[in-house]
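Here the complex is missing a single protein chain, while all its other protein chains stay put.
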């Protein structure tokens, strides 16, 4: 099942630069793992915001929650999950 | 440039069934054209709503507006367009 | 997977009483089928509103959409779907 | 009377890990008591959020308030209570 | 248990005056019954709106729903129910 | 004139317990004075929140503001004031 | 006591022009009466909208409701009333 | 003074096509007059909506209201006006 | 041109009392200057809030911004500016 995930990152501007760099490096590495596994199929930046839209393909909301909670920046994220149903016009429909 | 498009269809329940069927048939045909041309790359249903999330790849907002306004159901649609910037972790980044 | 579904029914007050009665009778019958099949496990009224909260257990959002769209009052419903993940403290967790 | 309860937990990310662990351990224990007593009949996670939906069966809003205020994380919770009326189609209606 | 009820009446301005008068007369009579029975203990107008705040004392949300649905103008009402818990400082606390 | 007053208390969870206890004790004492004077005629808790609904009977909004600003927790309160007009069906109408 | 009143007029565009003209003529006449009596002390247009901000000086919300309900366009108005308390810096404070 | 104006056009889909065409033709002609006079300096479409952002340079809100109310589609417009102050970094600052 | 200005003051409750007193004293003095100059013609308190409604008469939004930014509490204010157009029924219309 696919989910559209809206993520906003609220790391305070005054965060220690070394911590921030470490968090973002680990976030990038974790995203690469999720991409490699096929769970995270697309990701885009929201222009002008520390935010993104992501497209996940997972078994269900429980697996999705586990993956999102595994993100190093999870504690600073505000996440909204939109469940998706297949559409007859979708060219990638299973 | 890619755009995430949120579409809600507000055709009144009391619409003449023949008109409704004709509109939806033409909508499906137009969606197939947009898919074939590569402008409409993904589309999902919002469960429980007469609504969808679509992913468009077009030159800019002017081309996007032209494509959306060409949809047979356009007059009954409430559309919100989210511009997308590329994200370094996206596996399909150009 | 379970979904919490918020449904508001917007049948206009001036609807023909016979049509209304027929729609509600068929809605009740369809709800009974969904209950019998185990898809609809709980349903509550929102006090003071023509609205309800429902709890569905289905394979995914696509199956859920199909069930909701099969409801006789679907065309007059405003539906919001909340995906649910399992919680370790839930007494009915699978 | 049943209540649907929407709980969002706003413990700051910079909370001392030992305090956090202690709070969550005590929260889990208290939830188990509420489950055992029958007051808390179902609980689900909101995917991607430190939030849950809970289903309570209590005498009235005063008893409910007392139970919610007894939760160890109560001071960091943002809670919305939805009162529920019975629905004729509910399979578990008393 | 007490409930604070916010009611907004959306009878269209073009409603037939005789129907409107009849509906309001029956609404007033029903409100008098609810007042006499003790279920409706206070009611105030929202200045400038066809709306009111009401205070109900009933067994639970199911009884409340039944009373609200019995109001002659119910089909044109938009109702929000706020459950109330007792407060230690309330002079009328039971 | 009566006013319905919605009060939410935002004292941070990390407030010194002695200060908190002192503030709440003085708040309770001040509420008792307002009750005794007849200005505060009813007060209810919002279940699950550090919030209440209050009913005030005062000369006008200026007197009301003075009373609310005299509350020991006023600096941490988020207050919304709803002016009330008399309703012909109110059993306590003057 | 003074009230700031926000009024939005929702007369449908397809209203019969003669009815519209009559309603607006009577609205202007009633506004002139309220101005002459001192109840309506200021009124401004919201630019670009069929809406206005008005300043009323009346005994209380009950008198205000009576005056607003006496406006010929009342049935098509969406009104929000903001109660005002005196401010020590106001040059027109009584 | 400049104003940023957000306009949404709500002409119903079922409007007579001849009336619609006439309204839009007259709207275009009036926009051309406002452009020629220098009052309307920029206008953009909101992609996917029957809506636009406009930039006006007028004496004040009263002149602006007069110009907006002169638009043939005014009765079907939902308009929000944003007043603008000059910014020291603006290359076109007077 | 007149503007209706909605101001909410968010000085944290834990602000040093001497700083608070100094800020409010200077705020009062500046308000008196704006009143004396005729720029600030009316000001009211929002009951129960650290907020006010003000009425300004200035040349344009640029002058208004300068005056508001000159207020000693400006850095803690959340301000919404409503531009006003003259209304034919206003008794103080120029």
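Residue numbering begins at 1 within each chain, and the chains themselves are lettered A, B, C, D, E, F, G, H and I in the order written.
The working rule: a residue touches a chain if its C-beta (ideal position, glycine included) is under 8 Å from a C-beta of that chain, and two chains touch if they have at least 3 such contacts.
Everything quoted here is computed from the prediction, not taken from an experiment.
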item: Given I:5, I:31 or I:46, the one touching the chain that is not displayed; value: I:5
item: Subunit I, residues in touch with the chain not shown (by the definition above); value: 3, 5, 7, 61-62, 64-65, 68-69, 75-77, 79-81
item: Contact footprint on subunit H, counting only the chain that is left out; value: 2, 4, 28, 31-32, 35, 40-47, 52-53, 82-92
item: Residues in subunit A touching the chain absent from view; value: 13, 45-49
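Definition applied: only the chains that are shown with their structure count from here on.
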item: Equivalent of E-G within the choices C-E, H-I or F-G, defined by over half of its residue contact pairs recurring; value: C-E
item: Subunit B and subunit H: spacing of chain centres that average the CA atoms, whole Å; value: 27
item: Mean-CA-position distance for subunit H and subunit F (Å); value: 46
item: Subunit E-subunit I separation of Cα centroids, rounded to whole Å; value: 39
item: Touching two or more other chains - residue numbers and ranges from subunit G; value: 3, 45-47, 61-62, 64-65, 81, 83-86
